[in-house]
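Every protein chain but one is kept in place in this view of the complex.
The chains carry the letters A, B and C, assigned in the order they are written, with residues numbered from 1 in each.
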Amino acid sequence: MNSAPVKVAIVGASGYSGEELVRLLLNHPHAELTAVTSRQYAGQTVAQIFPKFASHPKSKALRFSEPNSELLATQAQIVFLALPHGVAAEYAIPLLQLGCQVIDLSADFRLRSAEVYKEFYAHDHPAPELLQKAVYGLPEVYREKIKEASLIASPGCYPTSILLPLIPLLKAKLIKPTGIIANSMSGVSGAGRKADVDYLFVECNESVRPYGLPKHRHLSEIEQELGTAAGEPVTMQFTPHLIPVNRGILTTLYAAPTDNFSTADEMTALGERISACYRSAYANEPFVRVLEGKALPDTKNVVGTNVAEIAWRLDPRTGRLIIMSAEDNIVKGASGQAVQSMNILCGFPETAGLL
Amino acid sequence: MNSAPVKVAIVGASGYSGEELVRLLLNHPHAELTAVTSRQYAGQTVAQIFPKFASHPKSKALRFSEPNSELLATQAQIVFLALPHGVAAEYAIPLLQLGCQVIDLSADFRLRSAEVYKEFYAHDHPAPELLQKAVYGLPEVYREKIKEASLIASPGCYPTSILLPLIPLLKAKLIKPTGIIANSMSGVSGAGRKADVDYLFVECNESVRPYGLPKHRHLSEIEQELGTAAGEPVTMQFTPHLIPVNRGILTTLYAAPTDNFSTADEMTALGERISACYRSAYANEPFVRVLEGKALPDTKNVVGTNVAEIAWRLDPRTGRLIIMSAEDNIVKGASGQAVQSMNILCGFPETAGLL
Amino acid sequence: MNSAPVKVAIVGASGYSGEELVRLLLNHPHAELTAVTSRQYAGQTVAQIFPKFASHPKSKALRFSEPNSELLATQAQIVFLALPHGVAAEYAIPLLQLGCQVIDLSADFRLRSAEVYKEFYAHDHPAPELLQKAVYGLPEVYREKIKEASLIASPGCYPTSILLPLIPLLKAKLIKPTGIIANSMSGVSGAGRKADVDYLFVECNESVRPYGLPKHRHLSEIEQELGTAAGEPVTMQFTPHLIPVNRGILTTLYAAPTDNFSTADEMTALGERISACYRSAYANEPFVRVLEGKALPDTKNVVGTNVAEIAWRLDPRTGRLIIMSAEDNIVKGASGQAVQSMNILCGFPETAGLL
Partner (left out) sequence: MNSAPVKVAIVGASGYSGEELVRLLLNHPHAELTAVTSRQYAGQTVAQIFPKFASHPKSKALRFSEPNSELLATQAQIVFLALPHGVAAEYAIPLLQLGCQVIDLSADFRLRSAEVYKEFYAHDHPAPELLQKAVYGLPEVYREKIKEASLIASPGCYPTSILLPLIPLLKAKLIKPTGIIANSMSGVSGAGRKADVDYLFVECNESVRPYGLPKHRHLSEIEQELGTAAGEPVTMQFTPHLIPVNRGILTTLYAAPTDNFSTADEMTALGERISACYRSAYANEPFVRVLEGKALPDTKNVVGTNVAEIAWRLDPRTGRLIIMSAEDNIVKGASGQAVQSMNILCGFPETAGLL
């Protein structure tokens, strides 16, 4: 571990993910937050824009600045990008050239294929040559690659809630790669801090609604990573819903086990294989909690933490496995996971600043 | 239509469904609410227990009474039972014998099979001889039978949100009866007005959680009615979730169309058959609204009304049909639907008191 | 009462008050809604913009139009203005000249003094000559004047919650006109349907905050009306707060009774005078409910209704009278009250379309 703290910066620190990064990095034991940028807030202090951090000793000294890659490269070794897709790449390219390590929270570098990017994001990829260089920042899967990455593409919130439960089962061939369904419910922070009538309090409170189906953009990275785990292409169903909570994603997954379990013995045996698979994958993971007994995930148990909760049930009536996961969309689904990657990259304890 | 109003009573008027029945029946143009019972509130007026109705002229005169079937039979021609399952049957039996017509909002008479009842409700059915006599009170499906019923078993809230979208498609053989999944989200009023830590504000607010899977009791009536529509037994998947809204159910259904739709032409053709099927089923139904264009269901558009909203999307990537429905669990999912049945039974306009 | 329905129009029907007017007038037994205007939605139907009314038979035929006073005057006898202050006057002037009766929900005509208007609204009044013509549309106080008005200035939401509890007591000299404090909490719909980061779900949920103190614009009409009731100028304290509910205002008022009540007998006597005063003022009012016994106001008992709930307590420790009121800010605080005025103006039963 480095003895001096690593200098870090955040580009686009005014949204919900950016704000959470500010919180995590201000309090990180091995990082020093040296710059935060925001066109809108340039010149104002962190204390002014985020009153909830105003009691932090650094919040009155740290001022938002206009984003400037050359300046940032002198201020920080690691730069977090909390920007809209398409915009992030504009900063990643020069920052990498200037020798920074970049942790991008946008979708810009999550796909390995520029074609798939274009299919889902409807414009040419701004820097296709970087796609092979980027590491998908899901620590439970790509920890070793993250250690040596210069460009980390931190996963999306929905993808994290879907990949963590499914990847071990697909790798172990315990479920079929076909016919998977993910039904997700997300809190409103997922829509970002932007002035839009659809996300006004009155429009969201006492409301539940599906949106973005059947081909939400996040499907591209979900299917890419599930395909890698399965060793074959995966096409799946994904339906997001907006629910009136600030934070949290609850995903319910439907999959078909590879083996039949029509008898009680088969069901017991299959259950034990699933348990063993998850134990093997996650027993030592600090941020994945597979529930036992009758417990089921509840977003209120993970909000504010970097933990993903997982539980599962076999249904002998339908022959399906139902898996449920809960996470904080802004922490494990965004900024916490990005800091977890930073910890790995820098050789810090993986839980530093995240407990 | 009768010229004198029909006299009606509510047994168990203190819960959320009972309260909504009070609201609907107090304001019904052709009904006179003559009795409301509640062990807990006996002796107090409707105005005292439900302040929100205190400006209604009858609310100060109408007092809760102890439930007494013989007395009720002298006070009302139609008796609504808003009681827990198992308890409802105790009142239904004598009331029917005394010549009342009974509209039961509990699960006691929804199943045609006493065996299935025992499987799902874990005790013997209290009056199996009445199961064949009862009519399942889903007006869009059983309108003709409701007209002549003496015992109406009003459907559950989740079942209504699942049956209305699926029955026309199954009858028309447009979807396969196998592999259906229903993913539902319900507001907290579905848990009833009972003192239970799990449903405290702090436990539900900022929380989303699945529960009751994989074999929720409502599956029994859902599968019964889907089986009738399909002409063959149906076994399906159902996962309910609790979300922090007072009212509303949003159900997302996944089904496989009978026909392939791998080409654009096939998809267009299938879409037209689905549209035509729903148009045929619901174009003249006052309380089912099939959305067109880009609109998707949102519980806020139906809360407080007896309307169910439905929308659907074909996904050529997965070969699935996704159908979404929204309803108010206490109105179309309970008390409004019960009043709709009453209107049919009495020959009133079906929308009387429900617009 | 007229036998033919009165033709009515709404200018600015796209906000929350406008939407509620659409609901009330579509269902009004003696009104025919012939026109709704909205620059933003011109050309689209009510069913498209407000899905929750899509089951109403008129909602598919009625289209939003561009606002045009000359056309409106041919379409409607009564025109409701649900526009921002300053803009409303632009429509009121020509509509009055063209012979329409105007019910304005904005602040433009609530003050009798153009100077006070300028002091609180920071610009010259656009039509000072109309200020004497306008009637303040608080039916419980100005019923007789409303009957003959051509221009009705419907009260603000906060003012309604403050004036109804205080005016009878001030008129009866039961409380002193000095030192009154109003502490109000409002749901977020009070901020209107406008894209503003401050009113996003995430910014309002799990938040409570004061705003607009110490000189909120509504003070101008509150003090004007309290002054009229007291027969002398009134200056008072008013602090609004934003709380995470869609609808509802709860106001807690602090006032000093004129008489001492340091002994139990004096307190009983004063309590009886207050009760009698409220009984005299409101016993026959359909939309004001003075609570008895231990009951206290709760917005959930009035939301969706045109009712204001009032309760009061004497505190012998401090010598103060505390009065609490609850209303739906969009109904009794805006659109319901405007329709109540229309009923009076047209000679309809005052509760028509409002129960």
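Methods note: a contact is a pair of C-beta atoms (placed from the backbone, for glycine too) under 8 Å apart; a residue touches a chain by one contact, two chains touch by 3 or more.
Everything numeric here is computed off the predicted structure, so don't read it as measured data.
Only one residue in the set C:190, C:248 or C:286 touches the chain that does not appear here, and it is C:248. The hidden chain makes contact, of the residues C:39, C:209 or C:279, with C:209.
Among the residues A:6, A:277 or A:307, only A:307 touches the chain that is left out of the figure. Of the residues in chain A, those that touch the hidden partner chain are 27, 51-52, 54-56, 206, 286-287, 289, 291, 295, 298, 300-302, 304-305, 307, 309, 355. On the side of chain B, touch with the chain left out of the figure occurs at residues 16, 187-189, 193-197, 199-206, 244-246.
In the full complex, chain C contacts the hidden chain through residues 181, 183, 185, 203, 205-211, 213-215, 235-237, 239, 241, 243-248, 250, 252, 254, 296-300, 303, 313-315, 317-318, 320, 322, 324, 326.
Here, only the chains that are shown with their structure count from here on.
Of all residue numbers that take part in the contact between chain A and chain B, over half occur on both sides, making this a same-residue interface. The centroid of the Cα atoms in chain B and the matching centroid in chain C are 37 Å apart. Taking each chain's centre as the mean of its C-alpha atoms, chain A lies 39 Å from chain B. Touching two or more other chains at once are residues 206, 298, 300 of chain B.
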